[in-house]
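Here the complex is missing one protein chain, while the rest keep their positions.
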Amino acid sequence: MFHETFHDDGLAHLSYLVGDGGAAAVIDPRRDCDTYIERALAHGAQITHVFETHRHEDFVSGAVELAARTGAEILHGAALDFDYGEPCREGDTFRFGDVEIEVLETPGHTFESLSLVLRDCSTGDAPLGVFTGDALFVGDVGRTDFYPDRAEEVAGLLYDSLHQKLLPLGDHVLLWPAHGAGSVCGSGMADRDWSTLGYERRHNPRLQLGRGAFIDAKVAEHHVKPPYFERMERMNLAGPPRVPDRPRPTPLSVSEFARHVDDGMVVVDIRSPEAFAGACLPDALALPLDMLPSYAGWFLPAQRRIGLVADHADDAIEATRQLARLGYDDVLGYLAGGMTAWEVSGRPYDRIRAVPVQTLARRGRPGDDYLLLDVRSDEEWESGHLPGATHAPLDALTEHLRALPDDRPVTTFCGSGRRAIIAASVLKRAGFDEVEDCLGSMAAVGAADEDITGALEI
Amino acid sequence: MFHETFHDDGLAHLSYLVGDGGAAAVIDPRRDCDTYIERALAHGAQITHVFETHRHEDFVSGAVELAARTGAEILHGAALDFDYGEPCREGDTFRFGDVEIEVLETPGHTFESLSLVLRDCSTGDAPLGVFTGDALFVGDVGRTDFYPDRAEEVAGLLYDSLHQKLLPLGDHVLLWPAHGAGSVCGSGMADRDWSTLGYERRHNPRLQLGRGAFIDAKVAEHHVKPPYFERMERMNLAGPPRVPDRPRPTPLSVSEFARHVDDGMVVVDIRSPEAFAGACLPDALALPLDMLPSYAGWFLPAQRRIGLVADHADDAIEATRQLARLGYDDVLGYLAGGMTAWEVSGRPYDRIRAVPVQTLARRGRPGDDYLLLDVRSDEEWESGHLPGATHAPLDALTEHLRALPDDRPVTTFCGSGRRAIIAASVLKRAGFDEVEDCLGSMAAVGAADEDITGALEI
Amino acid sequence: MFHETFHDDGLAHLSYLVGDGGAAAVIDPRRDCDTYIERALAHGAQITHVFETHRHEDFVSGAVELAARTGAEILHGAALDFDYGEPCREGDTFRFGDVEIEVLETPGHTFESLSLVLRDCSTGDAPLGVFTGDALFVGDVGRTDFYPDRAEEVAGLLYDSLHQKLLPLGDHVLLWPAHGAGSVCGSGMADRDWSTLGYERRHNPRLQLGRGAFIDAKVAEHHVKPPYFERMERMNLAGPPRVPDRPRPTPLSVSEFARHVDDGMVVVDIRSPEAFAGACLPDALALPLDMLPSYAGWFLPAQRRIGLVADHADDAIEATRQLARLGYDDVLGYLAGGMTAWEVSGRPYDRIRAVPVQTLARRGRPGDDYLLLDVRSDEEWESGHLPGATHAPLDALTEHLRALPDDRPVTTFCGSGRRAIIAASVLKRAGFDEVEDCLGSMAAVGAADEDITGALEI
Partner (left out) sequence: MFHETFHDDGLAHLSYLVGDGGAAAVIDPRRDCDTYIERALAHGAQITHVFETHRHEDFVSGAVELAARTGAEILHGAALDFDYGEPCREGDTFRFGDVEIEVLETPGHTFESLSLVLRDCSTGDAPLGVFTGDALFVGDVGRTDFYPDRAEEVAGLLYDSLHQKLLPLGDHVLLWPAHGAGSVCGSGMADRDWSTLGYERRHNPRLQLGRGAFIDAKVAEHHVKPPYFERMERMNLAGPPRVPDRPRPTPLSVSEFARHVDDGMVVVDIRSPEAFAGACLPDALALPLDMLPSYAGWFLPAQRRIGLVADHADDAIEATRQLARLGYDDVLGYLAGGMTAWEVSGRPYDRIRAVPVQTLARRGRPGDDYLLLDVRSDEEWESGHLPGATHAPLDALTEHLRALPDDRPVTTFCGSGRRAIIAASVLKRAGFDEVEDCLGSMAAVGAADEDITGALEI
């Protein structure tokens, strides 16, 4: 048999190819699905089945695309009425050579959530591994905040799925979830993709709780829900559109690029925070490439055309791929020649002053002189922050904008300065004049010496 | 943390890179060790430790090479007096960021065999996985035939290592052995590289036995021991020589190649069995590339220079790498232009007639008319063979050669016809005139219809 | 400016990407045109124009595909009424940054043939290079046999195009033709792709002739015209269909493959001649991968479905790409597991005995005992052949088949034994029982010692 894991760094999305004897299944494919087909070929196999553990809300499903290219059958949980594919139910089994996949209904994260138990019939009848979708992660469990009216009910459902369906499979069973660390689908995940049910039973904090405590904890959780989730849910229910033929961004000359900007194209700058700080287009949105999948959904409107500023064409291609995974198919192109081309064209550009903590320490407590805008999450804020700082979590920044005073310089601040660059660009787009970024931010404060922490009153 | 598995298809050898926080360890490296360094770099880490689970007997250890390139420390079991590296002992621990490795002494396969328990201290104190070397495989356990005088003792040691050291770590622990299916280090391995202690406890046939039955079974096992094992053991005890600078085979013109043949160079033909059957150099040894790692050690003398016949330069490069892993560093080059170049040079060439089972069926029972030489293992032979066939296991073929009648055609035969091509080439080199290969062999017999099996008296 | 040459080894087809300042043109694209787009992107350029030097007869034009993907304009010669693209005429110029392309009408090979003069306006106004399509090659000139009724007229047109249009551009002008050595579009080409008009003026044999002698020579030329040329011409006039979405062959199990064979699928074996000789499917057509582009058009019917036998999936993918360039889009897949899978399935297979010249020498003069079938071209045959041999050029083999005696063994023979394997497979498919291949063939005869040539009566 063969089993391959596909780890999408951006969304921390995990998908899987398994098979044997010339046939293969893919679990939770992403939309750019060439790789699955190529790897299956390398094993001499055709992809005959595509399983969706649940209706994904954080990316566009690749099931329709992959099925269209391979003729594979799509299988969903029966508890939701998808416009495509076929429903499957508890106990259904599927065979691929010596590999058997058995369906477990594990509602909680969503009502139609499935887990898929894998057996290697050539070696024994005990389960070998289980694809858990968003029910169980390495170090965390799935979110249950998508049905706020039925919060306790779904948390209870998840508890039962975990304790009555998954854990009873046995300590020895390998765990193959749909997300790894960094996903918005869970915040406590470990920074590795592999574990076993037994290891999780011992060490996953959520599995240490009794039913009542579990429900209480889940109901009390606060999760961000980016505005694009709803669009993803809609697309994944109806069946997403096919991937546009070979999506590839076009190099746009400075004048073409500028003309598109005048026509309403959003400029997304995927360069590093430092490069953005050094020089950037006047209205650019900073979304460094490795943060693009996590934050594009918050700040990029669905219907606008997009133009990229990148260091390399390869980065623009990767960004286009990442954006397509989120359903943003309207990337017009990228600025040919990069930022330098813009600079030598004589057009104006901006910069964001980078401010080390040493400077903050010299300035003293923020307030009337300048605003220190901390965009970390509520949890991070509560675990410690600089006296005098103002708090507006990045995911709620848009709503806080109007309430911020615009009569003084703003220094954005986060855990490392990276989210702060996004925030800084959002502020600049909203008309704030003097915007700085404390590169280093809270991590630098934590690592700095006493002189500095003293001056910052920590 | 990061954890990568390196699966060497040829020897079915598994090695590992693990690390965290800028430091990394490699377990059981092979000799061409660039990849470990590159992957560690990709994780921003330096390799600081190299662990050898035991003195390998089936390949040249890469520990010395890797340590020389990285400055890493080499660690061995203390029960053998290596000429290099440092001993480590039960309970010793090593830390790499959040990763902790703890030494377990698990003798049996060899006296100094170690297992290495891995913990992810960021998530919990239970073991997460264990590197078991040649103690425990997926679906099998290690060989215990290297100390024939103390056969029961070492089998007992292995039993105790398995049942008192490894299984008690817990069902949930991931299993990371030093070999996968196809290795000469075990014959019952599953065709996948991943499992857990709990899955093995349930389904590994050797773990179902009590101590007495286990010892009996192990003592009764018959394992092949290729002649090169002893050389590997010697090299791996003393510390193997550095890899020659960038080993790369040279293209040799037909006349150069022929001159080297006259000077005693062994011709190793790594093309497919069919291509070898179609046309081959008069004294060539057939070792199709994917079988090279398993069989080179049987038929290639240690001190002879080697010339390759390949379809592509890439294959020759890969073969040279594989041979270096076995300590064959004296590959002079490959035949430039391939087999065609030899053919058009007007030099004589041979062929091996491929004989389908339909032809065997027409011929009737082998005997005086022709010899059907079955080169499968004793186990395979005993589980069924063709009436009238002669048995000489491939690994003992050299010893049987003299006893074979050379007055009639010989048709070599194995499970599929692939080992048979090696045998055919060995016979030809030994002076047998008419040699054929039953491509398909026992598998074809099993799949053929009744007319054929009837004619073959099965 | 940038200029890249794309050399398609199979058809010895040369295409080009040139551009500057963000815009680019492609000359004579092939159908799988991703590479042009990628390379243009790497230069920061969009492809805005596609030039066709003439209606190609030996491959499917990629102009439609490339234009559909990029929005580029297609430009043709005006003397033929294409169903797509736009006509252009003598003196038309096109600008790409500092690069200027000027149209020369150079009829002869076809009436609408164009040459395209390139200037680098940043350095001077003299022509820098010229794309000559099939008018002028390195070491040869284009064929003029496509209008047999007007043979002298078109030969004269070509002479005038060469001597009045191309050579007057100047000795210093770089030559960029549409074909290199190995193409069926010319037989005297040098084995390199680059030359200058001046070097050709000195050394191209065809350019040494006066107008009358040139016309006489061209009219006397004999060129093969594979049956698929007509189909290519038709497709390239009307506009070829789009490339099927990501053409990729499917692995087919032995039983699926066998079923398709029963349903009429043609088996194309792209392995080496030696591997085919060693073992092959009963009705397989031998077309070793590197000979596939040159010979598929002769022996593969247009409408039949195709199944491949290959050593590696990569080879099957490459063969599928090559076949698509010739308009064969109906490749069902390849035999999963390769020839071995067929052998172990117990199905019958054939082989072709490879016969060295030493054996021919022992046999003596062919005739009643066996047929030596020489499939080389008329020119090769006339420049020397074995006494007693029978001649049937490979490109006319199908027509000669009926006249060949089928009561004796046939040994196929060519320059090296490679074309002979194709011929052997064609004979076998036509029902000839005993077919051999003299691997080495005429080259081996030439290189062999006197004993052999004496015995062969040469």
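First chain written, first letter: the chains are A, B and C, and each begins at residue 1.
What we mean here is this: a residue touches a chain if its C-beta (ideal position, glycine included) is under 8 Å from a C-beta of that chain, and two chains touch if they have at least 3 such contacts.
Values in this document were obtained by computation on a predicted structure and should not be read as measured data.
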Residue, one of A:5, A:398 or A:416, that touches the chain absent here: A:416
Touching the absent chain when the full complex is considered, from C:191, C:369, C:382 or C:433: C:191
Residue touching the undisplayed chain, where the options are A:93, A:164, A:208 or A:340: A:340
Sole residue of B:261, B:336 or B:430 that reaches the chain not shown, by the stated touch rule: B:336
Touching residues (missing chain, whole complex) on subunit C: 1-3, 120, 122-124, 126, 128, 139, 170-174, 190-192, 194-199, 201-203
Residue ranges of subunit A at the interface with the undisplayed chain: 271-279, 311, 339-340, 343-346, 348-349, 351-354, 356-358, 416-418, 439-441, 443-449, 452
Touching residues (missing chain, whole complex) on subunit B: 22, 34, 37, 41-42, 44-46, 69, 245-246, 248, 250-251, 253, 313, 336-337
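Note that in this section only the chains that are shown with their structure count from here on.
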Same-residue or different-residue interface between subunit A and subunit B, half as cut-off: same
Gap in Å, rounded to a whole number, between the CA centres of subunit C and subunit A: 50
